[in-house]
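Structure below; questions to follow.
With one protein chain withheld, the remaining protein chains of the complex are depicted in position.
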Amino acid sequence: MCGIVGVISQTPVNQLIYDALLLLQHRGQDAAGIVTMQGTKCFMHKARGMVRDVFRTRNMRALPGQVGLGQVRYPTAGNAYSEEEAQPFYVNAPFGIVLVHNGNLTNAHALKKELFDIDRRHINTESDSEVLINVLAHELERTARELPLTPDKIFEAVAAVHKRIKGSYAVIALIAGHGLLAFRDPFGIRPLVFGEADLPEGKEVMVASESVTLEGTGHRITRDVAPGEAIFIDQAGNVHARQCHDNPSLQPCMFEYVYLARPDSVMDGVSVYQARLNMGETLAQRVISTMPPSEIDVVIPIPESSRPSAMQLAHKLGRPYREGFVKNRYVGRTFIMPGQAKRKKSVRQKLNAIASEFKGRNVLLVDDSIVRGTTSKEIVQMAREAGARKVYMASAAPPVRFPNVYGIDMPTKEELIAHGRSIEEVREFIGADALIYQDVEAMKRVVGALNPQLQGFEASCFDGHYITGDVSVEDFETMREQRQSQGDEEEGPGRSRLALQNAAEQA
Amino acid sequence: MCGIVGVISQTPVNQLIYDALLLLQHRGQDAAGIVTMQGTKCFMHKARGMVRDVFRTRNMRALPGQVGLGQVRYPTAGNAYSEEEAQPFYVNAPFGIVLVHNGNLTNAHALKKELFDIDRRHINTESDSEVLINVLAHELERTARELPLTPDKIFEAVAAVHKRIKGSYAVIALIAGHGLLAFRDPFGIRPLVFGEADLPEGKEVMVASESVTLEGTGHRITRDVAPGEAIFIDQAGNVHARQCHDNPSLQPCMFEYVYLARPDSVMDGVSVYQARLNMGETLAQRVISTMPPSEIDVVIPIPESSRPSAMQLAHKLGRPYREGFVKNRYVGRTFIMPGQAKRKKSVRQKLNAIASEFKGRNVLLVDDSIVRGTTSKEIVQMAREAGARKVYMASAAPPVRFPNVYGIDMPTKEELIAHGRSIEEVREFIGADALIYQDVEAMKRVVGALNPQLQGFEASCFDGHYITGDVSVEDFETMREQRQSQGDEEEGPGRSRLALQNAAEQA
Amino acid sequence: MCGIVGVISQTPVNQLIYDALLLLQHRGQDAAGIVTMQGTKCFMHKARGMVRDVFRTRNMRALPGQVGLGQVRYPTAGNAYSEEEAQPFYVNAPFGIVLVHNGNLTNAHALKKELFDIDRRHINTESDSEVLINVLAHELERTARELPLTPDKIFEAVAAVHKRIKGSYAVIALIAGHGLLAFRDPFGIRPLVFGEADLPEGKEVMVASESVTLEGTGHRITRDVAPGEAIFIDQAGNVHARQCHDNPSLQPCMFEYVYLARPDSVMDGVSVYQARLNMGETLAQRVISTMPPSEIDVVIPIPESSRPSAMQLAHKLGRPYREGFVKNRYVGRTFIMPGQAKRKKSVRQKLNAIASEFKGRNVLLVDDSIVRGTTSKEIVQMAREAGARKVYMASAAPPVRFPNVYGIDMPTKEELIAHGRSIEEVREFIGADALIYQDVEAMKRVVGALNPQLQGFEASCFDGHYITGDVSVEDFETMREQRQSQGDEEEGPGRSRLALQNAAEQA
Partner (left out) sequence: MCGIVGVISQTPVNQLIYDALLLLQHRGQDAAGIVTMQGTKCFMHKARGMVRDVFRTRNMRALPGQVGLGQVRYPTAGNAYSEEEAQPFYVNAPFGIVLVHNGNLTNAHALKKELFDIDRRHINTESDSEVLINVLAHELERTARELPLTPDKIFEAVAAVHKRIKGSYAVIALIAGHGLLAFRDPFGIRPLVFGEADLPEGKEVMVASESVTLEGTGHRITRDVAPGEAIFIDQAGNVHARQCHDNPSLQPCMFEYVYLARPDSVMDGVSVYQARLNMGETLAQRVISTMPPSEIDVVIPIPESSRPSAMQLAHKLGRPYREGFVKNRYVGRTFIMPGQAKRKKSVRQKLNAIASEFKGRNVLLVDDSIVRGTTSKEIVQMAREAGARKVYMASAAPPVRFPNVYGIDMPTKEELIAHGRSIEEVREFIGADALIYQDVEAMKRVVGALNPQLQGFEASCFDGHYITGDVSVEDFETMREQRQSQGDEEEGPGRSRLALQNAAEQA
């Protein structure tokens, strides 16, 4: 999972992209990168770390230009399907292209071989985004044999890209000397929205993963990029748009609404906050059908993203809502000291209970979802130690039973507590007195109701249905194993490869 | 304002102090430092930045030992009264002393002259903590002429220190080869609590600013250090305690309860969370006496620390509580680019309204306090733009009318919106349809009720009463001006002085 | 000017290339870079600074593989013709190519336009090396349409490159998955030599700028790469060689012998040390024809590279040779302090005279060459202050009258003291009692005599003859001006562009 942004302005964009990345930081804290373009020259800075750490004054000064893009990356170590290398990526032929990508290609492995064997293009990382930029480069080379490069030729290339790649992808690319291209996979699995601002210097157009990014930087929302659609913004700020897929269908990722997106974003016509309130409402019905609300003394959310659902649930149940857990916002590391025993990390370093809210009460804890179950188990234990009489747990999302292949960092199915277990078995594992899960169909219904144009959801983690049709859970597991063993053999040093990317800085 | 911690263990303490500082990070994000002691050698690492940025593996490895202390510092640029330099401080005679200090000495200027002229001690920074360590060193030198150094001699020195220094101070000091000393000013203005854990290797004693620090690192709370009291923990972990002041009186800082401390801390017998709930309750009475609750459609807190008060207030009013603002947790910088116009920062980058919670409603916004009023003004405006019909504002704290001299970063009185203005004038300034403030006496009463042993509060910002008796608001302003002009003349380069502290690292 | 090295081994090469770069460090101290290849993946680290500063343990660990190349770069700030960006350069299509280049293309400007307009290849820097790699890539793409890639196809591409590019170039390139390519311009202006070692793991082949690099790392010299020739070393270490130019002619750069190369190198069959001795001998004849040797009390070299010439000259004159100047090997910076006057740098910080060797004597100072004349002037003055009675100056090189377009950092002709001035005028300027210059024909004769196969020298700085035939001094100056003004307009920020190269490191 990542956050991406691109902008064309008539005034320098480095600070603007920086600010935009801060507003996307919740989507990825592992690495950050910005590319700007001045004339036909590109300037890049990217590194591991959070935005405020990656960009210092000297880096910002080295990012001139009125056009640019940026990315924040989610930490996905050990997951062979996710982005391994920091973005943006660059290829110098044709034209010079720089690209950022949010999503995951399910046929990256096959494409890579094809690129190497047939297109003679060198892929230097394990990143599917490097595959994607090379496919795009190859297709642009083909459609744009004759100059000049028109929006039509670009859209033709995107149509060809749609035919070659599978999976989820929201993409923003700079074509040196030409403009900004953005497109989205035919199911619109990953989000992409654009808007504009009128500056004294002229029009400014921004494309980004979330609407809050546009609002927080003073842009009017124009609309979401449609599934399969491409938009091309030329250097004057004119927006060209075309549907580049034969059979698009809007089925966005359900996890955005469950916990990925900021609550104040609106995605594909659905307010994330409202979606969470609605989930709280249907969850309340499940609670009521499980136990009399009077048995619950207090509803306590597990911070942060479950709060709207929990609040609405409490409201619906007519029971008090109290914030009984305090989250420690400052997260550090456990250092390995030679010859020194490791201090055991307690969940209490991350979360602390306010005893007075638990003492002697029957508490209903509400989480956004339950993945591995281990944290839930510890939290239930904490609630008991804080004096709770009974501890009930409710999950605003349905049981997570299947792995994700579309760019969300998820454990293997073996590690998913709800995989192959009954709800009663999960309840027993986490040690709660009762466990209430959201219903998958109810969730789809109440979130879908917020925008009638939605044709469904990518909700494979819950329902096991992979909408791109090219991957079954079994394939997925096999593929992962192959790649991992291959990775071990082929790629030598286990550490992250920095190939071909390095600061030409004063040592 | 700072957070401090000290520990004596029978096992290495570097990771433990690091974890403790993370649990104090909300008390200061400007700088961090750790000192450990092994045998009679001290090891230090300190730097500007947040804990997770300041300490890397190589720094942690260079912090061996089973005894140590640490500090996180609040950013107080431009405030001549607060700590200018990173802590801990060190003097090598007598014994070798390392010290961390939370608070502010009101007679630091006079003491500094005295130290230079009479004690011939060199003070190399503007920090009152460097003054404090030298006063302590001088007194210890006097009381401990004859070896060995006993707890009695140490307590005698602390008693002498109490006589010389004025203001607020919670102090933890390492005496090389001897142990850990902690003491607190005679009013207990700044908090200090201690506790212990039983490890397989033996007893571990920790002293820290907040109880969450102890709980989060697995320690039982023993009790708060009493005002005027000193405790000395020898290297075996034995705690010696003595009252070192003739006339102590527990009157802690009210601002800890208002917004400084974590809600899950208990300070001087008062749960911070409960204090905030109680403030919400009395605030509700003020609201009711101002307007019929039915005029309020929804109560919306301004995140973060006003949430408990707002929730209780909503409960008391019987009106819905909704989290209509989302705070951006990722804060960045505004870079100054040569020849490039600065992008205007919008308050929207820090806070975003969820329109559906405001649209067409009369909203009661609740903040923990109103200091300069400029942010409140912007927030009221945001609420209106989000569609609110009427915007009422309530402050969980009374009007802030006077500057703080006890270590809390506050603007000058001229910058305080409530200084010399009626409530109606403040309301007009912030543009709200109504403005309701907490009542100072009610606040003291309901917070004080949580622990009968409290003899009052340091609440000078609200009531103008400076409990140490040595400073009037007028003195304070004069003093500040003197110091600032002096600072300008004497200290040469305006930038932070790194004097005598520098990493002997591989360049 | 640069130093370059490439190697194919059967064991890791990172330390080997590092050691080789240290042995080339005298050829460039501005920046350094290494690329290694493992499987088909490339790993790069490059940065400004000297080798020992650029490469730390963490960088070295990130350079796995048994094939690689490296470069050290000469500081050429402000010279639009020289390398602006750190090498190596990389393009990902076709195959993935990494390249290092020593020399200067005289038609880079025209080629760049051609690449952009016709080949649609994006050039992101001002470096002619980036132009070169793209020309090579384009030609390889053409000749290698059909797989597999054979040495023949590679040599065909080099032949095409020779036809397109003009100027001086010694090149080493890695073709991912295939091997190491090295070639040299048709006049062999810049040096390139190769050799091999037999390791337990198998054969190791190294190509480098100087023979000392091979000797110092334990390799037998095979031979120099011939002008116009290309050699290709496959991954098993087999060397394929072919002449790729119709009309090659060995005319190496005279400056290598004068001062660039290490004295213990042998270049194109000529021992640099012996060449310098010979220059001393012919210089002696010039001295003798100017003044009776008995008027000279002592011969004193100006360190470092003039020592062999001076020694032989003294020997020939039968006068004592004494090292009367000591050079400070540790060079620092002059810092600009705000509001602080700059301390005047004295030549004495770089060079110091041992007074006893000058006092009351007639001294003959010997320098390798005289470029701007300003240093010579100061040195003559120092000799006088040290007590010399008469100060004669001899230059082992002839008058430097013309600029260099083949990669040696030289001032414009206006700054050359000998440009448009008589020797008497130069003598007057530097303040010597006599000035004796090497004779250009004598120099060519005695250096040429060391290898009969030499067909001449690139000695344009002395004789104004530009052997590539495509550039006159006038063109050169015009071109420079055009580029500089263009650079100012087009490229925005005056600082070095780090475009697209940046460490994806932990911030």
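Going by the order they are written in, the chains are A, B and C; count residues from 1 in each one.
To be clear about the criterion, contacts are C-beta pairs under 8 Å (C-beta built on N, C-alpha and C of every residue); 3 or more make two chains touch, one makes a residue touch a chain.
Because the structure is a prediction, the values reported are computed rather than measured.
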Partners of the unshown chain among those that are drawn: B, C
Chain not shown: contacting residue from C:Arg61, C:Lys113 or C:Arg445: C:Arg61
Residue among B:Cys42, B:Val135 or B:Leu214 touching the omitted chain: B:Cys42
Candidate in contact with the missing chain, chosen from C:Asn238, C:Thr290 or C:Asn328: C:Asn328
Of B:Asn124, B:Asn238 or B:Thr290, the residue in touch with the unshown chain: B:Asn124
Contacts of chain B with the absent chain, listed as residue ranges: 31, 33, 35, 38-50, 53-54, 61-62, 64-65, 85-86, 90-96, 98, 116-117, 119-124, 134, 137, 141, 144, 147, 176, 490-493, 495-507
Residues of chain C (touch criterion as defined above) contacting the omitted chain: 11-12, 14-16, 18-19, 22-23, 25-26, 50-53, 55, 57, 60-61, 212, 215-218, 262-264, 271, 273-274, 307-308, 311, 315, 320-323, 326, 328-338, 340-343, 346, 348-349, 352-354, 356-357
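As a convention for this text, only the chains that are shown with their structure count from here on.
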Same-site or different-site touching of chain A by its copy chain B, using the half cut: same
Distance between the centres, which are taken as Cα means, of chain C and chain B, whole angstrom: 61
Gap in Å, rounded to a whole number, between the CA centres of chain C and chain A: 50
Sites on chain A at which at least two other chains make contact: 50, 53, 61
